[in-house]
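All protein chains but one are shown at their positions in the complex.
This part shows chain A:
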Amino acid sequence: MAEQAATRRDFLRAGGALAAGVLLAPGVFLLGPAAARPAGEPASSRQRWGLLVDTRRCADGCDACVSACREENGWGGRGRPETDPQWIRKVRVRDPRSGRSFSLPVMCQHCAHPPCVDVCPTGASMRRADGIVLVDRHRCIGCRYCMMACPYKARSLEHEAVEDPRPWAPRGKGTVESCTLCVHRVDAGREPACVEACRRTGNAALVFGDLADPASEIARSVRELGGEALRADLGLDPGVRYLGLNV
């Protein structure tokens, strides 16, 4: 009997939630795919956050995503390109045979099997259950083995003292850093700064979302249009996928 009661309660609760979602307003759902995670609740492996980059929409010469990331996370800007960190960069690619060229942003690819996490001696490099790869800046000893191991050159060592870091993106001299997929925004139910900035330019070449949710826009696009991994030969299963690399 107790089991039946529980089932009935669950049914009513689900029905209520559905009604609230439907009734709030047309097209506006309370329980959206990028709902904020309540404080104290750990990240869940039911989600796999990812990015889809449509290189056909990514404008050559536009670096709105890079500036937005720099502004949001407070890196770069010393004018020393060899040692300044770069969490995201625009790469221009040209096929010497056909002459075809395109450009695309490259950042941490948030691999399912990240080599940086494998090689990190102290476990400072880590992968959250929801697929976001991060560096624990309190545990990083600055050995740079992760930078040697990353096939995407996504990581930077902070070579100098950091003035005034953002409260949500702690950074410090002698430790390694990289794209966090704007984890502070994602946990608050928002999308990464680069995605927002790209949409503002009108190009909308970046889509952020939950690859594990079949109903999400990103999962639908990957299903319908494909979504290639950079260095797919390595089998790292990155969370960042690209469209239009080989057309």
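Simple rule for what comes next: contacts are C-beta pairs under 8 Å (C-beta built on N, C-alpha and C of every residue); 3 or more make two chains touch, one makes a residue touch a chain; residues count from 1.
We adopt the following convention: contacts and distances are computed from a predicted model.
One subunit of the complex is not drawn; among "Molybdopterin-containing oxidoreductase family membrane subunit", "Lactate utilization protein A", "Cytochrome c oxidase subunit 1" or "Exodeoxyribonuclease 7 large subunit", its UniProt record names it "Molybdopterin-containing oxidoreductase family membrane subunit".
Considering the whole complex, the residue from A:150, A:169, A:222 or A:243 that touches the absent chain is A:150. Across A:57, A:90 or A:220, the residue that sits in touch with the chain not pictured is A:90. For the options A:58, A:120, A:207 or A:240, the residue in contact with the chain missing from this view is A:120. Mapped onto chain A, the interface with the missing chain covers residues 66, 80-86, 89-97, 106, 115, 117-123, 139-145, 147-153, 155-161, 173-176, 230-231, 234, 245.
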